[in-house]
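Now for subunit A:
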Amino acid sequence: MPVSTSKYRYVDCDPDLCIGCQICEYVCSYTKTGEYNTYRSRIRTVRVDEVLITAIACRTCENAPCVIACPQNALEQDLDTGIIHIDNQKCDACAWCIEACDFGAISINPATKLAEICDQCEDLEEGPQCVLWCPKEALSLTTPDQRAQKSRRELVKEEVVGPKK
Partner candidate 1 sequence: MTLDLQKGADIGDVVNALGKAFPQLLGEIIEKDGKSLIPTNIFSVNGEKIIHESDLQYQPDEGDRLILLSLLSGG
Partner candidate 2 sequence: MFGYYGKILHIDLTECKHWVEEKPEDWYKTWIGGVSMASRLCWENIKPGCDPYSPENPVCIANGIFAGTPVPVGGKYGLASKSPLTNFIGDSLSGSWFSVALKRTGWDGIVIHGASDEWVNVFIDDDRVEFRDAAKLLGLDTFETEEAIREELADDQVRSATIGPSGEHMVRYANVTNDGRQAGRTGHGAVWGSKKLKAVSVRGTQGIKVADPDTLNKLSFDITKEAQGPHTSKYRILGTTTNVLNMNKLGLLPTRNYQEGVFEDAEKVSGEFLHEHHKIKTIACAQCPIACEQMSIAKKGPFTGAMTGIEYECLFANGPNLGINDMNAIIRLIEVADRSGMDAITMGLTISWAMETFEKGIFKREDFKSEKHPDGLDVRFGNGEAAVAVAEMIRDREGIGEILSEGTRMASLIIDDQRNTETWKWTMQAKGLETAGYDGRGLKTFALGSAVGVRGPCHNRTAAYDPDIQGEVDRFKVDDRRGELAKDTEEYAAVYDTLPLCKFIRRCFTGKADRAGAWPTIAQLVNATTGWNFQYEDIDLIGERAHTIKKAFNIREGWKRADDDLPYRWKHDPMTKGPSAGYVVTDEELEYMKDLYYQAKGWTQDGMIPKQKLHELGMPDVAEAIGV
C-alpha cells in the first residue's frame, strides 16, 4: 500500500467541512481548459448517502504506483515536489495508471487521449485554485505531517474545550 512521503505536499479535503458544492471541480476544469466541465477536473468530489462527502486529488505517493505501472514511461514524478508529470508524446491512454492508482486520482481525457492529474497549479503564483475558491476552506495544500499535526491539535482542543459546534 503506497504511502505519501513526508516532504511531498498534496491537496487534501476535510470531510467534516466539505459540503459537496463541486465549485472546486468547476474552477479546476476552467483553469486547465478554459471551460467549466467537471469531467475535466483533476479534483473530484464524492458523495455517499447524502452526508459522507469529500474531494480527492493526487496524493503524491512515494514511489508513485502510476509511474511504475506506465508501460510507456510516460509518467515522471518530480523528486522535490512529488508532483506527477505526463509526457504527452509518450502517453497512449492505455489506462494502466488508472488501474494502479488506489485513489482514482488520475484520469484519461477521451478527447485528447491523454492522462490528466492534479499538478497543484504549480505554474500559478497563487497555487491550487481549488484551495483558493473552496467556500468552506475544506481544501488545503498540505504534507502528511502537517495533516497529522492538525488532527492532533483538533483532538486536544476537543478533549479539553469541548466539541466544535
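Assume a contact is a pair of C-beta atoms (placed from the backbone, for glycine too) under 8 Å apart; a residue touches a chain by one contact, two chains touch by 3 or more; residues count from 1.
Selection criteria: all candidates are chains of the complex that A comes from, given by their letters.
These figures come from a predicted structure and were not determined experimentally.
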{"item": "Complex partner of subunit A (touching, any copy) among 1 or 2", "value": "2"}
{"item": "Footprint of candidate 2 on subunit A - complex, ascending", "value": "19-23, 26-27, 29-30, 33-40, 46, 50-51, 53, 110, 132-133, 135-136"}
